[in-house]
Structures are given as structure tokens and as C-alpha cells.
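Below is one structure. I have some questions about it.
Apart from one protein chain that is not included, each protein chain of the complex appears where it belongs.
To keep things simple, chains are lettered A and B as they appear, and every chain counts its residues starting from 1.
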Amino acid sequence: MSLLSLIALPLLAVFLTPFYRNRLPIVSLLLSLALATVLGILAVRIPIVEYVSFASPLGIVFFLDAASLFFAGVFIGIMLWTALYTLQHKSDPACFVVRTVFFAGALGLVLSGDLFNLYIFFEIASISAYLLTALRQDQKGYAGAIKYMIIGSVASIFLLLAAMLIYLNIGYLTLPAIAERFATLPRDTQYLILLLLFVGFGIKTEIFPFNLWVADIYQAAPTRVDGLFSAVLSKAYLFLFFRLLYALRPEPDVYMFLMLTGLASFAVAEFSALTGRDLKRIFAYSTLGQIGVAFLALASHDPVVVSGALFLIGTHAIAKMLLFFALAIVEKGTGSVRVEAFGRFRSPFLTGLFTLGFLSVLGIPPLAGFIAKWTVFKGLAAAGHLWIVFAVLLISLIEATYFFRLLSLRARSEKSVPLTIPPGHKVLLGSLGLGLILLGLFPGTALELCTRAAEAFLAGVPHV
Amino acid sequence: MNLKKTVRLQTLLSALMVSSLTIALLGVIVHIVPVQPTLGSHLLELNRAQTQSANAVTSVVTYFRGLDTLGEVTILFLSIFGIGIGIDRSDRMRTILHYDNSLLKIGARVLFPVMILFGAYIILHGHLSPGGGFQGGVVIASAFLLMFLAEGDAYDLDHRIMSLFEALSGAGFVLLGVLGVILGGVFLSNPLPLGRLGALFSGGAIGVIYLFVGLKVASEITLLIEYFIRTNDARDA
Partner (left out) sequence: MLETLDQTPFIHAVVTTGSFVIFAIGLVGVLSKKNLFKIFLSFSLMESALFLFFIGSHYARGKQAPIATDAFTLFDDRMVDPVPQAMILTTIVIGIAVLALALSFVVRYHRLSGHIRIDRMDELGDAS
């Protein structure tokens, strides 16, 4: 069973679309099930190192270790969930093609171990994201997509220059080869490459000060697509940036700088969410804040904190999928995503789900988000960064403010618009909420997985 | 005619900032000398034994780094597909930009088959001389551009044949990769007989891959041209 089938199968399904354009929801479901099966088969054999085209360290390498397995698992899980959710929808080639290539790109980003190959998957994921933003084909959508393309092109160009400088100075493109030789480069070249990578990935992982455009994008894109962006896109880039960083083994100062950047990200995002009047933008700022915390945690370079970061990434993905997909239902029912619309719908089911989502993102026990944040804090305190813990807690108060403000809207306003939710969707959304509760109450296995993934992650890239 | 151009403050400031950054950047970069040995020099050594292709760049593109090319074909497909989303009837009713020039019309009809032949030659000889799928594919697409400019609305592309070409060439590429796993143990290994360097039938799967790529690029770029060439008048969006 080849690792590449995780990429080849989605691409094959996409290229052959004209032959089954009326049955795409089923194809989507079958594809997700196939990918889940393949991942399951491969998971028992980790770590896997697979060469492409010819069996030699000179070729393109693909890795599957505990860390990339974690991310691949989360992405395929979300792909399966989305396929189930859209099972009853009309067969739409545009939606199917763009969404499937999006997932294929995200999977390529976490599995590939070759610098230029990663640039290609970087572009694949970016272009599918641009298309997803413009999917509604309205003026806002195109405006958002155009802005996204402008900032995305800047990121691409910086990454391309970094890749070129690496090839000029090191001569090889595979990550293990680069990792071995990076420290032998002259200091200013090293810093230049790191700076280029920081800007390029900073834009794509949406950290401060490169994330000023993100709320606009979330506002422009269809609401359910925002769920995919929150849960999959930024996480894939986070994984890739830190995989590169851990492999290049920079000075401790660099890690400290990145931790501060993550903290600043969190702070700025939460403050921006306070004054928001559009629900999609508020949720977007919340995502940016959580990415800031995850960035901070991953930059700490400490095993306990990193395992907490991975747990946070997983639970945040579930929570944001829940929040955005529920918001989409509210949007369809009330016709608006302004804050006022949050008080106008009548659905105790959705109210419960929103509450679960908010509390998990905040990190309130007994939900999954609490375990994540607790692990991160525990590790940070043990590693001597207690002041960061206090800073994060302080800023979380702001988070609490706007979440509870939204919830109070539910409590005291007249709910005039009844919402009808198809039972299939109810089950799927409910399963996400249930997941948040169960992971909060019984985190054992999941935390164990995250710890193993963190070990593999921090070890850098497998040797070839 | 007043030729004076007013320079905005923003342009000036950004020019200043960019210039200082570029000088700093050059300070670091100008000292860089490409290091030896590199991946490329190793692949050059392996080229004759593993591919029997005379054009080392082609063997790198299609064989040694074939997955990159698969990704690139996907990107091209995705972009053109994305441009095609939401093309509706009103778009298709706009006129194709063309020139009512009888010299152009007659010349285009003579040149069209020649250009297609030339493009096919470039595609098929990718492993023997400079060229290959991308270059030949674009030449073929430019032949169609010529026909659009000459005939205008009278020239109708059969979209079904186009999407068939697209679908089959893309799928063919992926299936060739799968064949590589089955026959050679590695994705996109070169499972076909390699032949002798310099002959037309050499390189194994390299020629086949570039053929798929050439067909795909030709159909994609032709579709791209068709999407953009419809206007109501030359100055309209």
C-alpha cells in the first residue's frame, strides 16, 4: 500500500469527474472512506519513508510518522464528516472538485518531505482556497478572493526565494538533506532564509502581523468553507512551518521570538473580536486567537506543551467546524450574519451546540478545550514560562467577554425565526458536540496519541 | 500633450523602502556561489543508465521529479476549472474578438495544421531536443488562438471533446503512476522499456508522460483563451 495513494486517489477522482458528474456526493463519501481505510492500514507501519519515482534518497520522499499521521487523521476525518454532511445536497462539480483538491493539497503538505514538492502542494492548497473563497460568485466573494490572492502571492514569492536560496547554498531539496547541512551555512544566509520562511509561512499560518486580511476573507467566503479554513488550512501550514523549523534547529532566541509572536497574535485577535459586529468576523478572530496560542505552544519546543498544542489543534478543529456549520444554518434561516441575528433564531438544539463550542474554545471544563489548554499551561509553567501562562489567562478573559455576550443574546432576546434542521445534519452536528464532551471527560487515549505525535514532531524529519 | 507624471507619496515611500531592503538583500545574496555537488549533478550521472533520454531536463521533469509535474498539471487543471465555474449563457453569447481580414482568414487556414504539427513535434521530441509537453502544448493552443482571431464566432470548439481530453490525460498521468507502483514498486517509476538514447522511442514512460502533459496543457490553454477572448467590444471587460 503506497503512501502516495492518499494523494493519487483524490486526484484521480477529480480528473474523472465528467464521468460521474451526477453522483458526486456518493463519490465524495466513497473517496473519504477509501482514504480513511488506507490511512488505517498505513498507520500500523509507522514510521514510513517512501520514495517517489526511483528508490533513492535523491528522489522525492514522503513521510508518515506519528506527527503527520495525527494531522492526516484529523484532515481525513473532517473530509469524511463533510462528505456525510453534503450527502443529501445536489451534485455540484465545482464544489466537489475544489473541495477534494483542497484536501489532497492539505494531505500533500503534511506528507511530503521534499522542499520543492512542498512548494507545489503549497500552491495547490492555496489555489483551492482562493476558489473556495469565491465559490458563491458574488461581489463580496470575488473581493475577498482577490485580496486573498494578492497576499497569497506575496507568501508564494517569499517561499520560492527561500527554496531557491536553499538549493543554491545546500544543493539538495529533500528535508533530511537540508536539515543536515543547514547549520554549515554562513550566519547571515541562515537568518535570511529563516526570515523569508517566517514571512511566507507567517502569512499562511495567519499570525500577527500578517493576518490583518484574514477576517475579510472569512467574511467573503461561504460560511461552511470558513469551517474548513479554520480546521484544515491554517493547521496544515502550522504543521509544515514547525516541521521545517524543528528540522533546521535554529538558536533558542528564534524560538523565543516566535513564542512572543504567537502571544501577540492571540492578544491582537481577541481585542479585535471585541468590537466585531459580524459573526463570521468574530469567529474568524477567535480562530486567529487560537492559532496564536497553538503557535506559541509549538514554538516553546517543549514535549508536554507541544502535545498540548496538538490536542488543541484537534479539538479546535472540531469546535470550529461545529460553530461555522451551525452558523451557516442560522445564516440560511435568518438571512444575516450580523450579531443581532444571533438572537433571532429559535432552536434549543443549536443554542446548546453553540454553547458547547464556545465553552470548548474558551477552555472551560469538562470540555475538550480545557484539557488542551491545561496541558499547555502545565508544560509552560514547568518549562519556566509562568508569565506567559498568566498573559494567556488574562487575554482569555476578553475571549470570555464576547462569547458570553453572544450567549446572553440567546438568553434574553425574542427568538422569532424557527429553524428546521434536517435530521442527518442534526446527527452530524450533535456528534461533533458529543466529541467535545467525550474528549473532555476521557482524554486518555487522545492525549497519549498527541504525546507520541509530539515526540515524533520534535525529533525533526526521519532519516533516509 | 502633458507628459509630466505626478508621483504619489505612497509610491515614493515604498520605492525608498524597497530599495533599501533590496540593497541589504543583495549584500547577502551576491556572495552566494552555487555549491557542488548538487542534486542535479547526481541526477545527471544517473540519467543515461536510468532513462536513456537525451534531454536531462526532460528526464528530471517527467521522471526524477515526476510528482512535481503531476502537481503542476493539477494546478493548471484547477485554475482553468475555476475560471470555468460560473460561465453561463450570457458569457457564451458575447462575441469572440476577431479581425475581418481576408489575408488573416486564408493564412490561418494554411497555418493551422502546420502549427498543430509543429506543436506535436515539440511534444513528441521532448526527450531528444529542447521542448516537451508544456512548450508543445502552448504552441498547439496558439494555433487555436489564431483560428479564433481569424474566424471569430464561426469557430466553435466542442467542449465535450475538450473535457474528455482533459479528463483522460490527467487520469492517464495518475494511472501511469499507479502502474509504476504495480510494476516497479515505486509511484511513478518508469515501467516501460527504455530503448536506446537518441532514438524516438526511448526514455520509457517519459515520452508517454510528456504526451499526456502536452495534451492536457493544449486543452487547458485553449479553454483559457476561449474564456478570455469573448468581449462585447474591444474596450469592454
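Methods note: a residue touches a chain if its C-beta (ideal position, glycine included) is under 8 Å from a C-beta of that chain, and two chains touch if they have at least 3 such contacts.
Keep in mind that what you see is a predicted model, and the values were worked out from it rather than measured.
K.L.:
Which visible chains touch the chain that is not shown?
P.N.:
Answer for the hidden chain's contacts among shown chains: A, B.
K.L.:
If I consider the whole complex, including the chain that's not displayed, which of A:G113, A:G276 or A:P462 touches that chain?
P.N.:
Of all options in A:G113, A:G276 or A:P462, contact with the hidden chain holds for A:G276.
K.L.:
Specify the residue from the set A:I26, A:I157 or A:L260 that touches the hidden chain.
P.N.:
Selected residue, touching the omitted chain: A:I157.
K.L.:
Please identify which residue in A:F15, A:Y130 or A:F266 touches the non-displayed chain.
P.N.:
Within the whole complex, the residue contacting the unshown chain is A:Y130.
K.L.:
Given the contact definition stated above, which residue among A:I120, A:L362, A:V392 or A:L406 touches the chain not shown here?
P.N.:
A:I120
K.L.:
Residue by residue, what part of chain B touches the chain that was omitted?
P.N.:
Considering the whole complex, chain B reaches the absent chain at 8, 10-11, 14-15, 18-19, 21-22, 25-26, 29-30, 32-34, 36, 38-41, 43-45, 47-48, 54-57, 59-61, 65, 68-69, 72, 75-76, 78-80, 82-83, 86, 129-130, 134, 197-198, 217, 224, 227-228, 237.
K.L.:
What residue numbers in chain A mark contact with the hidden partner chain?
P.N.:
116, 119-120, 123, 127, 130-131, 134, 137-140, 142-147, 149-150, 153-154, 156-157, 160-161, 163-164, 167-168, 173, 216, 219-220, 275-278, 281
Methods note: only the chains that are shown with their structure count from here on.
K.L.:
Please tell me the distance, in whole Å, between the geometric centres of chain A and chain B computed from their C-alpha atoms.
P.N.:
Once rounded, the distance between the two centres reads 32 Å.
K.L.:
In the complex of these two chains, what residues of chain B are touching chain A?
P.N.:
25, 28-29, 31-32, 34-40, 42-43, 46, 50, 63-68, 70-72, 74-75, 77-79, 81-82, 85-86, 163-164, 166-167, 170-171, 174-175, 177-178, 180-181, 185-190
K.L.:
Using the touch definition from the top, list the residues of chain A that touch chain B in their complex.
P.N.:
Contacts found on chain A: 2, 4, 8, 11-12, 14-19, 50-55, 58-60, 94, 97-98, 101, 104, 108, 116-117, 120-121, 123-124, 127-128, 130-131, 134-135, 137, 165, 167-173, 186, 188-189, 192.
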